[in-house]
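Here the complex is missing one protein chain, while the rest keep their positions.
So, chain A:
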Amino acid sequence: MADIGTLNTMKAAEDPVRGQLDGPRGARPKRNLSRRNIMLYGVLIVVAIYYLLPLYVMIVTSLKTMPEIRLGNVFSLPKDITFQPWVKAWAEACTGVNCDGLSRGFWNSVRILIPSVILSISIACVSGYALSKWKFKGSEVFFTLLLVGAFIPYQVMLYPVVIILRDVGTFLTDIWQGTCGFFTSAEGSCRGRVQLFGSLSGLVIVHSIFGMPILVLLFRNYFASIPEELFKAARVDGAGFWQILFRIMLPMSLPILVVAIILQVTGIWNDFLFGVVYTRAEQYPMTVQLNNIVNSVQGTKEYNVNMAATLLTGLVPLAIYFVSGKLFVRGIAAGAVKG
């Protein structure tokens, strides 16, 4: 019995400690349904619906037949799904000029997009690198001018660029026809003309130039954030301008390259103004082609075809976002930014 007595006293002695043990311990539990979270998710859901509803209507409409659309119920699901509008939008829809649908515009856009993206990013990357790491006299002035260029509205330059493209084309033609005799004596081979205005190459040049300010800014700032000592170490190791760029800087630049690609692909693909001004009808990019299909006044309005055409046109930027967004995150996670 005496044992129990001692046990009890021990227990009493432990009590205050026990009180502490029962108290809060470890991480504080988080309430999921706090007022803050309700607000946050509420707003997010509303915004998401606001943006997704039109997309939903477009998709649904593009899968309906015309008679069903005429019933007027915009939000209803299609009763019998048809892919005919998509086929028609791609291959048969008529613009004022021809009836081969968006496909022509798609390939034109691709032919514009790929060289423009490669050209503009290459030039901007090298320029940004030179401006940040190989400062020369006047490099700051040069950069400031470039930045000012970013703030001039495109519309101001539309017509001057038309003249420049036309005249430079004529000038290059003159040079070509004047000198080509030295390279070849074949009859008639010197008749070719260099055409910049109203051709895809002209549009590629325009896109590259107009993308320059923002891209150079992007690359310059990124390269400027790479430590100076890394650059110095490479110089001591005997690497030159291009070696440092290709062996040291570019391998560290995946994230910024992805950002530049996203910017350029979506910007150039979505461009309408330059496309319609600087090219001819058979070279119109997809956006212009889309406009011509949707706004063509012959016959009845085929809403399902229009919706399908619009979705098709938006597919490329969408795909870019999905694919490169993931790459972007992976690039950062892989420590490509920090050494």
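Note that a residue touches a chain if its C-beta (ideal position, glycine included) is under 8 Å from a C-beta of that chain, and two chains touch if they have at least 3 such contacts; residues count from 1.
The rule is short, and it goes like this: contacts and distances are computed from a predicted model.
Student: So one subunit is absent here. Using its UniProt record, which name fits best from "Glutamate mutase subunit E", "Carbon-monoxide dehydrogenase small subunit", "ABC transporter ATP-binding protein" or "Putative membrane protein"?
Tutor: So, among "Glutamate mutase subunit E", "Carbon-monoxide dehydrogenase small subunit", "ABC transporter ATP-binding protein" or "Putative membrane protein", the name matching the hidden chain's UniProt entry is "ABC transporter ATP-binding protein".
Student: Touching the hidden chain in the complete assembly: which of A:139, A:195, A:243 or A:310 does that?
Tutor: Of these options, the touching residue for the absent chain is A:243.
Student: Any idea which of A:252, A:276 or A:320 touches the chain not displayed?
Tutor: Reading the full complex, the residue touching the unseen chain is A:252.
Student: Using the definition of touch stated at the top, determine which of A:80, A:229 or A:282 touches the missing chain.
Tutor: A:229
Student: Footprint of the hidden chain on chain A, which residues?
Tutor: 227, 229-230, 232-239, 243, 247-248, 251-252, 335-336, 338-339
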